[in-house]
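One chain of protein is taken out of this complex; the other chains stay put.
For clarity, chains are labelled A, B, C, D and E in written order, and residue numbers in each chain start from 1.
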Amino acid sequence: MSLAKSPWIIHVNCNSCNGCDIEVVACLTPLYDAERFGLLNIGTPKQADIMVVTGSVNYKSVNVLKNIYNQIPDPKVVLAVGACASTGGIFHDCYNVIGGVDQIIPVDAYVPGCCPKPEAIIDGVVAALSILENKKKGNIRGKEVKLKGKEVASNA
Amino acid sequence: MTTIIPFGPQHPVLPEPVSLKLEIDNDVVVGVLPSLGYVHRGLEKFIDTKDYNQTLYICERICGICSALHGVTYARAVEKLFDVEVPERAQYLRVIWGELNRIHSHLLWLGLFADGFGFESLFYECWKYRESVLDIMEMTVGNRVIHSMAKVGGTSKDLSKEHIDLILKTLDTLEPKIKDIEKVFVNNYTVKKRLVGLATMSKQLAYEAGTAGPTLRGSGNAIDVRETEDWDIYRDLDFKPVVEKDGDCYARTKVRIGELYESIKLVRNAISKLPNGEIAVPIKGSPTGEAIMRCEMPRGEVVYYVKGKGTKNLERLKIRTPTFANIPSLLLTLPGAKLADVPIIVLTIDPCISCTER
Amino acid sequence: MGMLNLVLANVSRKPATRLYPFEIREPFKGFKGRIVFNPDNCILCGICQKKCPPDAITVTKTDKTWELNVFRCIMCTECVSGCPKDCITISNERAKTGTKEYIKILVPKSDTPKAASK
Amino acid sequence: MLENEVEIKSSAELLKTVEGLKNDGYRYATMICLKANEGHDLIYIFEKDYKLKNLRYYLKPGEKPKSVSGIYLCALLIENEYQDLFGLTFEGLAIDYKGHLYLTPNSPKTPLA
Amino acid sequence: MNVNDVLTAVLVLIGAPIIGCLAAGIDRKLTARLQGRVGPPLLQPYYDVKKLLSKDNMIVNESQNLYVVVYVAFMILSLLMLVFKADILMIIFVYTISSIALIVGGMSTGSPYARIGSSREIMAILSYEPVLILYALAIYLVTGTFKLSAVLDASTPLLMYTPLIFIAMLFVLNIKLKKSPFDYSTSHHAHQELVKGMLTEYSGPGLAGIEIGHFYEYVFLTGLIFVFWTVNPLIGVLISIAAFLLVIVIDNITARVYWQWMLKLSWTLLLAISIVNIAFLYITKPTLV
Partner (left out) sequence: MMENTVMLLITVPILFSLLFLVLGKSLYKILAWAFFIFGTVFSVLLVMDGTGRFEITGSNFAMIENVVLILEVLVILFIFFVSAKYKNWPTLGLAVIVAAISAYSYMNVAAIESASFNIDQFSQVMVLIVNIVGTAIILFATGYMDEYEEHRHLNRQKTFYFTMSFFIAAMNGLVMVDTLGWLYLFWELTTLCSFVLISYNMDEEGINNGFRALALNLVGGISFAIAIILLSTKFNISTLSGIGTEAASATVVALPAALLCIAGFAKSAQMPFHSWLLGAMVAPTPVSALLHSSTMVNAGVYIIVKLVPAFAGTSLGTAIAVYGSFTFVMCSALALSQRNAKRVLAYSTIANLGLIIASAGIGTPLAVAAAIMLILFHAISKALLFLCTGEIEHTIGSRDIEDMSGLIKKAPLLTILAALGMVSMLLPPFGVLLTKWVSMQAASQNPIVIVFLILGSALTTVYYAKWLGTIMSSTMDKNVVTHKKPETYFPLSFLGSAIVVTSILVFAIYDYFIRPQVETLLNAAPVISGQAGQFASEIGAFAYAAIFVVLALALLIYVATKNMFTPRKSSYYMCGENNLEMDRLMFRNGLCSYDKSNVSNIYLENTFGESKLTTIGYAISIILIVIALAGGVL
């Protein structure tokens, strides 16, 4: 149970309209106080257990997403918050939108809504925690997501 | 040798992905190159596939924080194309929700700003009181953050008697709380140490740099499009722009706090004058022509340009959002600041990258 | 010392925290929680699909199915107001968190409605 | 037709007019880019005392517009944006993102063009 | 070394992290309450450490965790020396080893944010180290020896003669606990321009080690405060607790300031009041008996 009692999240805003982000932040504030479950919004991926992603993925944020994912030590879970992160939402067919987060990195749990209520996000974290425990027990490790040559392409 | 570091896109003090390449010499920023595009979705292209009604929902999601006013402004722009007059009750309702939206947005900003200079408990105070506004929203429009209350032709929701009572009651409890917070922002020694004299823009500079909203008004420019005849409801509501002279982070904070009181006043006045009647007029046909519509968002003035081509889909939609206007000023205010001030200065324009990039 | 007063007042008061999930607050009446579909009257006209901004609804006349991607729906309620037969309503209960779930329903409700997950 | 609209014929005239507007105390609001007759219409929007002033400049296909970021620094963002989205090339940009303000080398090119 | 000493040592080794962990828990709980929240369970720091130990050991360079071990080891040693009433000057030097180990550890990772954080922490050393040594000097001046045993055997509390140094030490406590307004090198909350500053690249077991070191540090630092009133251990403990609580409250009513500001503060105000106190001791030559 040690993992479940101390979930440290890293919040990655990929391509989101802020609606979901402010609700993620609202989870931490006194009214919802996710720290009751030991949850901390830790700034660095190196210390996080749960990656909370909001917003869909676009061509510029894709390698940020991958880098951050790769920098989270195992066991880790990814929680997609909001319609955008889950499926691309209303922006799913925009030209600069690749799609939901699961197009790029493995996602373990989804929170529906646009934007989801803080309660829903807390539910999502709770769901993520049991997955996290299972991963620890089964020693399931996240695969290193490679940056494709195309995605790191520069104009230099 | 100068220090060169990336600041963002994933960075805990920046809630939104924007990246600054900072060049720092002796703990003073000497160069800055912003990097955008992490939230560019390409909304303006959407009009090809969505009709003008659906586009409203997209406009609301330009940014989840001032989404209400985005919806309203878009609707007003299209109404201008159709040249229809929206029922008066709808106009007042839009103002009520719009100003409530501003209250929530400013409280949110105050919190994030406090967090930016490491004042966590103040951040929590601000967000605690903000929740009461979100409760109003949830009760009246059914969603906390993205409200979808405006529609082309009016509003899609109405306020009942009990809603109005709740709103008035909430505002009555909120106002003293804001006074408490204001005291801390204005008087706390460490806060003043961080804010006073930081990132100062003179009246002239702020004007010429094209800044908007509190950033502009913090430098002594009394410019607030709510004053114009464009949207004359505000005239009836005894609106006055909030202006501060000093042009530093402290002044911009005071402007936003002042606007909280102003918004509370506006909501109260609007409720007291709220007429009865329809909340929407039916809209038929397809829009043609060009129109520009402006509105004062929490972060400043937004400019909507719409062009119809006689079909359900618009030909062109272009949105100049407030942060878009404010970002260039960062190029002027960041150099010369300390590294520790970077988040404060960035936050002081109340950046909303998602609306900048759309 | 405005802040000192504030924090000390906080200690003396009960915490502002809502104890979700231990105490669940009744959602507001008008809260847009999730879409509820009643297949009984549906005529598969496809209006809801056309109105839906994020293309969350897929109506397939040939298979007689009505499908909703819950994780794409933005709760705009365009479908609710658009449906000529009032088959779509809105509930103030939140949609469930978890793995991806699509509601795929056969119309009319002769067969058992099934929720397929992917 | 927008209110207070002025047709601009040449880029030299444009720069001169913009310069004049700045001296008159106008603020740069934004610029609209539209596809029009093979080329583009550029509508420069200025504001003073809540009144808008619109300059419309027809950009012939292949013509490289002059940047006004030398006059109004804040114009650089929108001009860079149109470099990205319409594939225009502004001459004399204060900071030239070279088409990478929003878009990366692997994303769709000139989506609005 | 007799049996008693060994027992004490073992007790400290085991007891200190427990106390420190509880103190950290109280810190978080109280902070939450000050912010009007419920807050985490009291044992949250323990859960955190346990969790961190079960995570992958993610490193950016092979030796980064060596510094953690050195940090913890010398943190323990300085605490033990404090408990065994050793030479206070020596204790401060040993404590410096552990601080430097953490800084070099942060630097060794080589990542930009960690390096900036470490440079700021070096500046923190510059601010508090003189005050700490002046504290040692004050002890010498009133007892005629640097050995702490003299203070502990005395029947007058140290605080009687060193009120200004006590105030300066409260600031040191604040700086060393990395609490607002001095949480600029690394912060317990991540909302900082340097992310996690010095500790940005530490994760899993390495970070757990640092946390455990912090537990010892909590006890050590409050121990330094305890020295001010050892005549009646109960009062000493109360003073330490009060100091600790004060730091938490200050943490919650201030914004983060610049390290430059702190350096100025400590080299003017803190040094000045300490030196005034020292000068007073030189002139009046009181002795603790």
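The definition used in the following text is that contacts are C-beta pairs under 8 Å (C-beta built on N, C-alpha and C of every residue); 3 or more make two chains touch, one makes a residue touch a chain.
Note that the structure is predicted; figures quoted are calculated from it, not measured.
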Which displayed chains the hidden chain touches across the whole complex: A, B, D, E
Which residue of E:A23, E:V49, E:L134 or E:L158 touches the chain not shown here: E:L134
Touching residue (missing chain; options B:G8, B:G247 or B:P287): B:G8
Options E:Y47, E:F74 or E:F244, residue touching the unrepresented chain: E:F74
Subunit E residues that touch the omitted chain in the full complex: 53, 56-61, 63-66, 69-70, 72-74, 76-77, 81, 86-90, 93-94, 96-97, 100, 103-104, 106-113, 115-116, 118-120, 122-123, 125-126, 129-130, 133-134, 137, 140-141, 144-147, 195, 200-201, 204-205, 271, 275, 278-279, 282
Residues from subunit B at the interface with the omitted partner, ascending: 1-11, 19, 21, 26-27, 33-36
Residues belonging to subunit D that touch the chain removed from view: 97-98, 100-101, 104-105
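Throughout what follows, only the chains that are shown with their structure count from here on.
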Chains touching both subunit C and subunit D, listed by label: A, B
Comparison of A-E and B-C (more C-beta pairs in contact): A-E
Remotest chain, subunit D as reference, centres from CA atoms: E
Centroid distance [mean C-alpha coordinates] between subunit E and subunit C, Å: 52
Centroid spacing, where centroids are CA-atom means, of subunit A and subunit D in whole angstrom: 38
Multi-partner residues of subunit C (at least 2 other chains): 3, 7, 15-17, 19, 53, 74-75
Subunit B, residues touching no fewer than two other chains: 11-12, 37, 40, 42, 45, 57-58, 61, 121-125, 128, 143, 146, 188
Contacting residues of subunit E [partner subunit C, same complex]: 30, 32-39, 249, 252-254
Subunit B to subunit E touching residues, read off their complex: 3, 5-7, 11-13, 27, 114-125, 128, 188-191, 193-194, 338-340, 342-343
Subunit C to subunit A touching residues, read off their complex: 15-21, 24-25, 34, 53-55, 69-75, 94-100
